[in-house]
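Structure provided below as structure tokens; questions to follow.
Note that this complex is displayed minus one protein chain, with the remaining chains in position.
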Amino acid sequence: MMNTSTEHYHQLARDAFMPQPGRIVEIADMTAKDRYFRVELEKPLGHRPGQFVMVSVMGVGEAPISISNGPGDDNTLEMVIRRIGRLTQVIHDLKVGDTMGIRGPYGSWFDLENFYGRDVLFVAGGLGLVPLRSLIVPVLAEADRFGKITLISGCRNPAEELYCDQLNEWTEAGLEVIRLVDCTENMPWQFGVGLVTAPIPKLKLDPGKTVAALCGPPVMYKFVIAALGARDVSYNNIYVDLERRMKCGVGKCGHCQINKIYCCQDGPVFRFSDLALLPEAL
Amino acid sequence: MSYYLATKKELIDWIQRLAAENQLYFPEKHGEASYRFNRVGPKSEIQFDRYIPTVVPPVKLLVPAREELLRFRTDAEGKTEVQPSLDTSFRVIAGVRSCDLKGISLMDLFFKDGVPDAYYLARRENTAIIGYSCNTPCDESAFCAAVDSLDHTEGADVYVTPVKEGDLLVEVKTSLGEKLTAGVDWKKCEDPEARRIGAVTARPEPFGRSFPAPLPDTMKIVADKYQSAVWEKHVKRCFSCGTCNLVCPTCYCFDVVDDLNLDAASGNRSRSWDGCMLPHFAEVSGGHNFRAEPAARQRHRVNRKFTYLPEKYEHGAVCVGCGRCGRQCTSHIDIFDIVTDLIQEGSR
Amino acid sequence: MKPKVAFFDFSSCEGCQLAILNCEDILLDILNLVDLVEFRMALTETAPRYDVAFVEGSIHRDEDIERILDIRARSTYLVALGACACIGNVQARSNFVAPAVNYGEIYGEEARNRVQVDPDYWDLWSHTRVRPIDAIVKVDAYLRGCPIVPREFLHLVKSLLQGTQPFFPPNAVCVDCKMNENECVLERGLTCMGPVTWGGCDSICINSGYVCDGCRGTLPHANVEAHIELMREHNIDDRDIRSRYRLFMGAEPIGRGV
Partner (left out) sequence: MDLKQKTYNIDVKHVTRVEGHGRIIVSTSEGKVKEVKLSITEANRFFENFVKGMSPAEVPWIVSRICGICCVGHQLTAIKAAEDALGIQVSPQTILLRKLLTESQFLQSHVLHVYFLAVPDFMGVKSVLPLARTHPEVVKRALRLKKLANDYTTVFGGRMLHPMASTLKGWRKLPDLDEIAALRKRVQEAIPDIQETLKVVKTLKIPPYERETEYVSLKHPDEYALYDGDIYSSDTKSSVPVDNYLDVTNEFTVAHSTTKWSKWHRDSYFTGALARVNNNFDQLQPEAKQAAEDLGFKAPCYNPYMNNVAQIIEVVHCAYHSARMLDEVLGSGLKEEDISYEVKAGRGIGSCEVPRGILFHDYTFDENGRCIAGNAIIPTSQNINNVEQDMKAFVPQMLPSMSQEELTLHMEMLLRAYDPCISCSVHMLDVEFVD
């Protein structure tokens, strides 16, 4: 009875849900359960720092994964994926030359405009360093446009530290890196022990000039924000990168909803002052 | 826009004629007191008399319980071809009550927003809707008048209002509606507005249940009562079974799962209904659950209807008052009672 | 290399193994993907090690314990196949009666005395207690139901072939029931175990006009208090409530508790 523009809908469906193939060109073990993947795409992602992609293996499933490389216009996508469930287990079995499905980039990002001319504090807990890296890289690239740049990176134990070599490089490049573990568990460790909140009270920072970017496990935020608040860092200048369960990445499936907002679209990067009225955010 | 006056028999004959040529769905009795939108076949009975809202709303024809999104096949060289699986077959849904019509209008809003949902929109564009107005409340669970959905007619291609015994006012509202009614020999109606007002004013007053506060106030109270003992009160009886989500005409959350065929080279990705009352809905891998407590989930569901989505879409209440969730809740926890309790909590 | 797959059974009706033989459409395809090394119901062969062992049936006697420990030691991945293996199933109802009484009532005085006094017989026939297999050994995956759901079996097989864990959503039977647009039987004044029972069965019993009796076991988050309250509101006597909970779940904490 009807004439429909089927092709129009096919295009919409492809735009929304169809992954593009990403060929794995490099794999490296970062820890026992975290693996680094460098993927070459057919077309550049054109992402911004803090955004994520939906990664899939057809027949297994799809999951949101942060983009770890800084923005750029090449076809590269770098990710660190933790082996934790159905899909990530299969991804860990992939080899160089295999492909995975990539769609995105999705979500909000850290806008560098808000960081220029300020002291920048990064606080990363565990895997949180992965998305923050996509911001740290461009910040370091133009280090002279910022004030003091500090990174507090914490993880459970020395064996779980991510990007160790990169942290060394960054230190050499002049970034102040505070490396912490919750507990050494009798492993060799030349850096500090304690939670990521511990160094905050003693940090040399100018609260009025500081902007902070946070990413880590759900329990981390409350404490870090309280510590920053105690240092009079304005909520306007604290950015958080949140994690939620996501099934579509395009603001429909409902899993990532935080009160009235959808984390996949309104987030995952938020200015903390925008979250103040959302009791479920932290 | 055309207006007719048809008799019940004329209308039924017309529906049966449409059903013979199209996939047409109509509420059919099943079980002891329930209804289901079933495909009308030659043997089906069309009963325009009273039926309570179906177990599952007609939205199921636009967002099926399980729907394939993509289909894939990997060839011998390891190259994977992926194709969207779209359903663009034409269908007619008839006998859609105002509450469900409003549900569909809201779904239109949700699925068009942001990244448009091809699957929904393709079905929607190929679906004709014949609405049917209520003159009396369908049962004691409904509260459509309280949430402004009793007179919702938008979204229907043809809208039918019983105006007086035996006479039905048929409003043809869209060009698709014109196509559906092409060739009918019903009496033209000259004074549709007067007739409709007549039908409306003849309704009982109040029409079904109503909240103890006007709707805008009600919505504000729900928003303000984020901390309230009411959230704990009702969930004592809650099984977290998700029924209230799955039967709601404005719930559309979904899960996505892949299935591989046994050839290990082809398969599909599909989505299926999900619900925020289900315990693991907001759990992330690794085990942290952002709404681990039933009360938090209950609050989220109610707020989604009265606060969150209304704010996001700048719309009135997103609950259409069909009463399904209360009627079908295994423990008879009724969203109307929850909201009423919230309103009354402070005023006591 | 194809994974070596084996099937074992303890006390059961063997219906779950039959349910697998009943997957006629895909049986040959599956057999192409795995190396079936033991399946007593259909094969004569046996093997020393298994990648995946499917174990059907509940554990009753000391000799069963020895055998399940041996199977576990020889298998990489062990699947509890069906309600008997997952939750003990209907036979667990006999846990509430002393074994000697059971023997006496079914086999007569003489058998009862022998079971009670003769240590040799006690060893052999010791009907200690009906238990699911995870009371004895670690279980890697559960295929629930009496009988199992072929779709879930297939999902498990495919997941293992893909190198990942199967996933069975811990949702109530009511979810399946709604997807099937059933009229809730509570509307008809009947009671249903659906709200506390692990779904995934496609609510097949309700679809056929019956109620759910809970063959898939209780959900981890089951609100049992509310459910008992609901049954009471339906004027169901406490004795019958207990009987309902012990129909399939006598060996589960919940069945023992009510």
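Chains here go by letter, A, B and C, matching the order in which they are written, and residues are numbered from 1 within each.
Criterion: a contact is a pair of C-beta atoms (placed from the backbone, for glycine too) under 8 Å apart; a residue touches a chain by one contact, two chains touch by 3 or more.
Because the structure is a prediction, the values reported are computed rather than measured.
**Student:** For the chain that does not appear here, which of the shown chains does it touch in the whole complex?
**Tutor:** The omitted chain makes contact with C across the full complex.
**Student:** Specify the residue from the set C:R93, C:R144, C:K158 or C:R216 that touches the hidden chain.
**Tutor:** C:R93
**Student:** With respect to the chain omitted from the figure, which of C:D51, C:E187 or C:D213 is a touching residue?
**Tutor:** Final answer for the missing-chain contact: C:D213.
**Student:** Which of these, C:P147, C:G194 or C:G255, touches the one chain of the complex that we don't see?
**Tutor:** Considering all chains, including the one not shown, the answer is C:P147.
**Student:** Which parts of chain C are in contact with the chain that was left out?
**Tutor:** So the residues of chain C touching the missing chain come out as 9-19, 21-22, 24-25, 27-28, 31, 36, 39-45, 60-61, 64, 89-91, 93-94, 97, 101-103, 105-108, 110-111, 114, 124-125, 127, 130, 146-147, 204-205, 207-210, 213, 239-240, 243, 247.
Everything below uses one rule, namely that only the chains that are shown with their structure count from here on.
**Student:** Taking all protein C-alpha atoms shown, work out their mean, then name the chain whose own C-alpha mean is nearest to it.
**Tutor:** Chain B is the most central one.
**Student:** Once you find the CA centre of chain A and the CA centre of chain B, what distance in Å lies between them?
**Tutor:** 38
**Student:** In whole angstrom, how far does the Cα centroid of chain A sit from the Cα centroid of chain C?
**Tutor:** So the centroids are 43 Å from each other.
**Student:** Compute the distance, rounded to whole Å, between the mean C-alpha positions of chain B and chain C.
**Tutor:** So the centroids are 38 Å from each other.
**Student:** Which positions in chain B are in touch with at least two other chains?
**Tutor:** Residue numbers touching two or more other chains: 255, 259-260, 264.
**Student:** At least two partner chains per residue is the criterion; list those residues in chain C.
**Tutor:** Counting only residues that touch two or more other chains, chain C contributes 162.
**Student:** Residue numbers of chain A touching chain B in their complex, please.
**Tutor:** 1-2, 4, 6, 9-19, 21, 56, 58-63, 84-85, 88, 98-99, 101, 217-218, 243-245, 247-248, 250-255, 257-261, 265, 279-280
**Student:** Going by the contact rule at the top, pick out the chain B residues touching chain A in the complex.
**Tutor:** Within the complex, chain B contacts chain A at residues 21-22, 69-70, 72, 74, 78, 80, 82, 84, 86, 88, 90, 110-111, 113-119, 121-122, 125-126, 128, 176, 179, 226, 252-260, 264, 267, 269, 271, 274, 276, 281-286, 288, 290-291, 296, 300, 303-304, 307-309, 311-312.
**Student:** Help me check something: in the complex, which residues belonging to chain C touch chain A?
**Tutor:** 159, 162-165, 167
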